[in-house]
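Have a look at the structure below, then the notes.
Only one protein chain is missing; all other protein chains are in place.
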Amino acid sequence: MAQDNGHNLDRDRFGAMLQLMHRIRAFEEAAIAAQKDGLVLGAIHPSIGQEAVAAGICANLDRNDLLLSTHRGHGHTLAKGADPLAMMRELFGRAGGTCGGKGGSMHIADFGVGMLGANGVVGANIPIATGAAHGLKLQGSDRIVTCIFGDGAINRGPFLEGLNWARVFDLPVLFVCEDNGFSATTRTREMTGGGGAGARAESLGIPAVAVDGNDLVAVDAAARAAIADIRTGKGPVLMHCRTYRITGHTAVDPATYRPASEVAAQRENCPIARLESALRLAGMADGDLARAHGEAAREMTDIAAQARDTDWPAPEAAYTDVQDMGDPRERAF
Amino acid sequence: MAQDNGHNLDRDRFGAMLQLMHRIRAFEEAAIAAQKDGLVLGAIHPSIGQEAVAAGICANLDRNDLLLSTHRGHGHTLAKGADPLAMMRELFGRAGGTCGGKGGSMHIADFGVGMLGANGVVGANIPIATGAAHGLKLQGSDRIVTCIFGDGAINRGPFLEGLNWARVFDLPVLFVCEDNGFSATTRTREMTGGGGAGARAESLGIPAVAVDGNDLVAVDAAARAAIADIRTGKGPVLMHCRTYRITGHTAVDPATYRPASEVAAQRENCPIARLESALRLAGMADGDLARAHGEAAREMTDIAAQARDTDWPAPEAAYTDVQDMGDPRERAF
Amino acid sequence: MATDTYLNAGRRAVIEEMQRDGSVWALGEDLGRGGVFGQYKGLQEMFGTSRIADTPISEACIMGAAVGAAMTGTRPIVEMRFSDFALCAVDELVNQAAKARFMFGGQMRVPMVVREPIGMWRSSAAQHSQSLEAWYAHIPGLVVVTPSTPADNLGLLKSAIRNDDPVVYLEHKNLWVLEGDLPDGEHLVPLGEAAIARAGDAVTIVTWSAMRHVCLIAAETLSAQGVEVEVIDLRTLWPWDRDTVFGSVQRTGRLLVVQESVSVAGFGAEIAASVAEALHHDLKAPVRRLGAPRIPIAYAPALEDRARVSQESIIDAVRGLIAPRTAA
Partner (left out) sequence: MATDTYLNAGRRAVIEEMQRDGSVWALGEDLGRGGVFGQYKGLQEMFGTSRIADTPISEACIMGAAVGAAMTGTRPIVEMRFSDFALCAVDELVNQAAKARFMFGGQMRVPMVVREPIGMWRSSAAQHSQSLEAWYAHIPGLVVVTPSTPADNLGLLKSAIRNDDPVVYLEHKNLWVLEGDLPDGEHLVPLGEAAIARAGDAVTIVTWSAMRHVCLIAAETLSAQGVEVEVIDLRTLWPWDRDTVFGSVQRTGRLLVVQESVSVAGFGAEIAASVAEALHHDLKAPVRRLGAPRIPIAYAPALEDRARVSQESIIDAVRGLIAPRTAA
């Protein structure tokens, strides 16, 4: 239905969001290609098909607002404003990576733009995000925190503990369940009792809104409303965004546990294509649409090439950033 | 309202339950007195005022059914059929205690009557109980599991994980939230978002029923209905029993954090007195009512005296029941 | 005798024990699709969804449910995916599983096996690379096993499943693909017995898990140079095989402990300290440990390698131990 309003769309705003979605996808496509070339060193979890969540949420955040993400966090990180070159360098384990090559894809973070980290532990960022909001509130800040997690994460205890905490302390947190239907290779619904993320949030006293996560315009509208509420001090809100993971769990997972027909149908439901249709309806020219795609692809191919030409971190950096006290080098001898 | 049917009460059945409630109270009163004399060695968490939950639930369990409890578990353990002398010996740290003196009040257990343990960690028994039900189901057993926990426990992650699990695997578990309003010295409602235990259970797909936990007749009726459903294979049910903790959190907590008027009002709401009224209405003689009380008090005073005269466990028992492999005695030298 | 991988050896152990004993079952995330590494491949087809159970992402409940299921007479095999995620279930393992038999005065036992893949696996970074065997060795009530070869993974996992107490079973991710001979018939390796992976008289190297193989390579190099080291693979860390270790050190007079995990407060300290206490007067040189520095494990290879014990560092350490003593 939000789509029906296509002809009323603000072309500048949504054009920029289309561009961002293209950039996210192009970044991940470049990363997947680079992994085949042995350049990406560890596992990566692509968010291809899920870009509208990242773009629609982050468009409504200020740079100063904070964001915490998941193991599938490239899109969120880019949408929050991180430098894709630094990100690609991180995936390649190079100097100048967002984390100096120490973290890799699953620990990507850019505190400079308020992106407080992916996390390798499912659900672990829910309490941390809640605490970040707690910290902001204690300091009288008007910034808010957004915490994105997957549908699988709602079956971990920290989901309950974190949401309850956010309600009890009336914290400014937007919880976003990015529901792609899968917990790695398992269909989440088979492992989930009851009505899912929204029902659980409501049982904890947190208002919940469900949205088609492949409809950028809908995600944007819901995020705007939720964030406005949070900014007026109403406490936490949960958004449940239904989407689909087009790739396997990791870039190398063939995902044979789901029928090809299902994936094909979901490809038709691509959030980028859907936004393109809406923008076309709103009068955006085909040439402009194509340009957005082309530019993004070029940018990320370029970036991958630059990342490839970047130095490795100095081995001695392994001993820094551990802690102030004590000599981390201390071996037995 | 269940109380209104007082004159229809089955005097034998509820007379026995009255007797049980008296015995629970008398056991704890004897334990508190013994603690003042230095005979009970560790902390004890009395359930005075909460006896209707233990009695009303366990009256509907078979001896073969399993029960898991909390740190406040004397009443549940007695109601499941454990020998009070063995229990008192355990509190006194003596030989012949239910756990041979190794556990004490917070780890009281009697596997012989299906009582799989109190637990010193809030909420920890929820996954264990769920797993016990999982084990029974795998073995094709028709026994069920009851898991009692406090209102504070619903803020721990294992509550969500355990209930979700029980729903996903359709396990025969009765979850009982024994809500005495307090999490140690904190009012639970101030630390709890949303509608509490029942709302959370329902959000996980588990039917919930709320009951006045000081109304033995009501607890009994609700437990009977819930357990009947569970026995027919409908999966887990949650009962939310509202009650009140007349003593402090432990026997030595003066509980000055609550107004005396509140405690006085709650004393009026005593589940034993309420059942006595109902039984009086049903025609039970005052003499019989008094006898039930007197017998229970005598039984437990006696038991405390016997426990006091019991030997200490042999010190070498410290090294048994650890594990089959390896010498637990192994010190550095 | 067939050649197969460490991964398939573990898989075979599970199959054999599940066929032998109907009370054995496995639970964990994604087991129906074979588990993260394929250790459970095809098992759900063989044994059904009840005995090879897919679970929610609920590590605390996976572990806690296993405790309850073990108390009621089944023998669960818990799959933790990466040992790092077992940190979401420590209360359940350490406060519950390990202590229940004792706390309840021996009224029952908790026969369960907790499989936790450990170790560095290229560029897995800080939350997917840890080896915390020292923690478990410190906890009364737990048995701790670290298989290093396909045959041992077969024989030790079978023994672990038959054990009546909780066993923390730490397979090494880098070893999944390792090939080796597997005996054809029933193959049980008793818990608590070390293996002498290589005999020698110059230095006793005590190691476990993947480091066994690095030590053996170093030993070959040393052998070519005329130094014959004895390599002892502990296999079980609790209870560890004091007799084999002490016997060897009594012969060689020299001990090097090699571990992948952080050296500080690592299990190597237990071995080194025990030998120093018991065999001080037999030692021809100080005991010595090699392990990781006290740093989290990084993603970039050059950094990650700083946390690795190399063949070279083992060779250097052995040379140091046999060098004539110079003034301090």
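Read from first to last, the chains carry the letters A, B and C; within each, the first residue is number 1.
Note that a residue touches a chain if its C-beta (ideal position, glycine included) is under 8 Å from a C-beta of that chain, and two chains touch if they have at least 3 such contacts.
Nothing here was measured: the structure is a model prediction, and the numbers come from that model.
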item: Of B:G15, B:G75, B:G120 or B:P172, the residue in touch with the unshown chain; value: B:G120
item: Sole residue of B:A132, B:A153 or B:C270 that reaches the chain not shown, by the stated touch rule; value: B:A153
item: Sole contact to the chain not displayed, among C:I196, C:A273, C:A302 or C:I322; value: C:A273
item: Chain not shown: contacting residue from C:A125, C:I205 or C:V245; value: C:A125
item: Contacting the left-out chain in the complete assembly, out of B:G196, B:G213 or B:P313; value: B:P313
item: Residues from chain A at the interface with the omitted partner, ascending; value: 66, 68, 97-103, 107, 109-112, 116-117, 119-121, 124, 126-136, 138-139, 145, 157-158, 161-162, 164-165, 168-169, 320-328, 330, 332-333
item: Residue numbers in chain C that touch the chain omitted from display; value: 84-85, 87-88, 90-91, 94-95, 98-99, 102-103, 125-127, 132, 134-135, 137-141, 238, 261-262, 264-270, 272-274, 276-281, 283, 285-289, 294-296, 298, 325, 328
item: Those residues of chain B which, in the complete complex, touch the missing chain; value: 41-43, 90, 93-94, 97, 99, 101-104, 106-107, 119-123, 152-153, 155-157, 183-186, 190-192, 257, 312-319, 322, 326, 328-333
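Going forward, only the chains that are shown with their structure count from here on.
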item: Centroid-based (C-alpha) most distant chain relative to chain B; value: A
item: Rounded Å distance, chain A centre to chain B centre (Cα mean); value: 45
item: Approximate Å spacing (C-alpha centroids) for the pair chain A, chain C; value: 36
item: Between chain C and chain B, distance of the C-alpha-averaged centres to the nearest whole Å; value: 41
item: Residues of chain C touching at least two other chains; value: 55-56, 58, 60-61
item: Residues within chain B bordering two or more other chains; value: 157-158, 161, 164, 168
